[in-house]
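Okay, so here's the structure we're looking at.
One protein chain omitted, others in place.
Right after this comes chain A.
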Amino acid sequence: MCIAIPGKVKSIVNENTATIDMGGICRDVNMDLMGGANESQIGRHFLVHVGYAIAEISEEESEETMHLLRQIAGLEEIDTPESESI
């Protein structure tokens, strides 16, 4: 289950948190499940689920998945923010 959004680490906020660009929207994401946040993660891609990075993925995979999500978002006019939460 569960929608996870790919994104690229732009900067490190603190030892737990990184700022991740997910399709043009930057969010602070918790990196605890990746062993914490550190500078070496900048530029790398991760799957993000409910505010936490859950897996590292390749740039190619990140772009493919984001393309699919954009396609879905563009076609689905009644989606609400709350229904994207889980």
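Here, contacts are C-beta pairs under 8 Å (C-beta built on N, C-alpha and C of every residue); 3 or more make two chains touch, one makes a residue touch a chain; residues count from 1.
As a convention for this text, contacts and distances are computed from a predicted model.
A chain of the complex is left out here; the name its UniProt entry carries, from "Monovalent cation/H+ antiporter subunit D family protein", "[NiFe] hydrogenase metallocenter assembly protein HypD", "Amino acid/polyamine/organocation transporter (APC superfamily)" or "Lrp/AsnC family transcriptional regulator", is "[NiFe] hydrogenase metallocenter assembly protein HypD".
Per the touch definition above, the residue from A:22, A:42 or A:55 contacting the chain not shown is A:55. Although one chain is not drawn, its touching partners on chain A can still be listed: residues 1-4, 16, 30, 32-35, 47, 49-52, 54-55, 57-58, 61, 64-65, 68, 72, 75, 77-86.
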